[in-house]
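Moving on to chain A:
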Amino acid sequence: MEKIKSLADLKKKREALQSNLKLREQGENTESLIQVKVAMATCGIASGAKQVMETIINESNKRHIPVVVTQTGCMGYCYAEPTVEVTKPGQDPVVFGYITPQKAEELVDKYLVGNEMLDGVIPVNYEKVEQ
Partner candidate 1 sequence: MSVKIEISQKTRTKIEEICKSFNNEPGELINVLHKTQDYLGYLPAEVQEVVAHELKISTAKVYGVVSFYSFFTMIPKGRFPVSICMGTACYVRGAERILDEFKHLLKLGVGETGADGLFSLASLRCVGACGLAPVVLVGEKVYGRLATDDVKSIVEEYKGGGCAV
Partner candidate 2 sequence: MDKIKLIIDNKEVSVPKGSTILEAAHKIGIDIPTLCHFELKDLDIHNKPGGCRICVVEVEGRRNLAPACVTECTEGMIVKTNSIRVLNARRTVLELLLSDHPADCLVCAKSCHCQLQDLAARFGVREIPFQGEQSSYQLEVSPSIIRDMNKCVMCRRCETMCNELQTVGALNAIERGFPAVVSTAFNQTLANSPCTFCGQCVAVCPVGALVEMDHTPKVIRAIADGKKTVVVQVAPAVRVALGEEFGMKPGTIVTGKLTAALKALGFNYVFDTDWSADLTIMEEGTELIDKLTRHLNGDKSVKLPLLSSCCPAWVNFFEYHFPELKDIPSTAKSPQQMFGSIAKSYFADKIGVKREDMVVVSVMPCLAKKYECARDEFKVDGNPDVDYSISTRELAALIKQANIDFKSLEDAPFDSPLGESTGAAVIFGTTGGVIEAAVRTVYEVLTKKPLPKLEFTELRGLEGVRSATIDVDGFKLNIGIAHGLSNARKLLNEIKEGKSQFHAIEVMACPGGCIDGGGQPLHHGNSEIIKARWEAIYEADRNMPIRKSHENPSIQAIYKEFLGEPCGHKSHELLHTHYFDKAKVIEVKLD
Partner candidate 3 sequence: MANYKYHMLVCGGTGCFASQSDQIKKNLAQIIEEKGLQNEVQVVITGCFGFCEQGPIVKMLPDNTFYVRVKPEDCRELVEEHIIKGRKVNRLLYTDPENKEHVADSKHMEFYKKQLRIALRNCGFIDPENINEYIARDGYAALASVLEINNPLATIDVIKKSGLRGRGGGGFPTGLKWEIAAKNHADQKYVVCNADEGDPGAFMDRSILEGDPHSVLEAMAINGFCIGANKGLIYIRAEYPLAIERLLIAIKQAEETGLLGKNIFGSDFSFDIELRYGAGAFVCGEETALIHSMEGERGEPTFKPPFPAQEGYLKMPTNVNNVETYANIPVIILKGWEWFSSIGTEKSKGTKVFALAGKINNVGLIEVPMGITLREVVYEIGGGIKDGKKFKAMQTGGPSGGCLTEKFLDTPIDYDNLIEAGSMMGSGGMIVMDEDDCMVAVSKFYLEFTVEESCGKCTPCRIGNKRLYELLEKITEGKGTMEDLDILKSLSKVIKDTSLCGLGQTSPNPVLSTIDNFWDEYLAHVMEKKCPAGQCKALKSYIIEPDLCIGCGACVRVCPVNAIKGEKKMPHEINQADCIKCGACIEKCKFNAILIK
């Protein structure tokens, strides 16, 4: 194991290690975070949901957005896959359809950071998907 020889070493190491635990730390505090659920059933995965999820995670991290990204089963909008549900604290969930990795970046930029709806991506339902 590499030795930590100074305070600077420790800080460096800590920063490198923190990202992994961030996921857990955020989990302690889900209410104050934006929750993103990516539908990952066969239909979703086939249409590229996995890449969408990666993109959302990476882009949110880059922009330091407090977000919890999880996967979920089929939401029943197989025609609009990949679908993503976003729940902002205190707001009703919104489901977006036809998300590609490019659109995912846009989703992060516009909806997650700002509060803008996305062009070309129609919110398919305003109800909670779990029911």
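By our rule, a residue touches a chain if its C-beta (ideal position, glycine included) is under 8 Å from a C-beta of that chain, and two chains touch if they have at least 3 such contacts; residues count from 1.
Quick note on selection: all candidates are chains of the complex that A comes from, given by their letters.
Keep in mind the model is a prediction, meaning the values are calculated, not measured.
Note on chain A: across 1, 2 or 3, the candidate touching it in the complex is 3; the others do not touch it there. Partner candidate 3 is touched in their complex by these residues of chain A: 1-7, 10-11, 13-14, 17-18, 20-21, 23-24, 26-28, 30-31, 35, 37, 39-41, 53-54, 57, 68-73.
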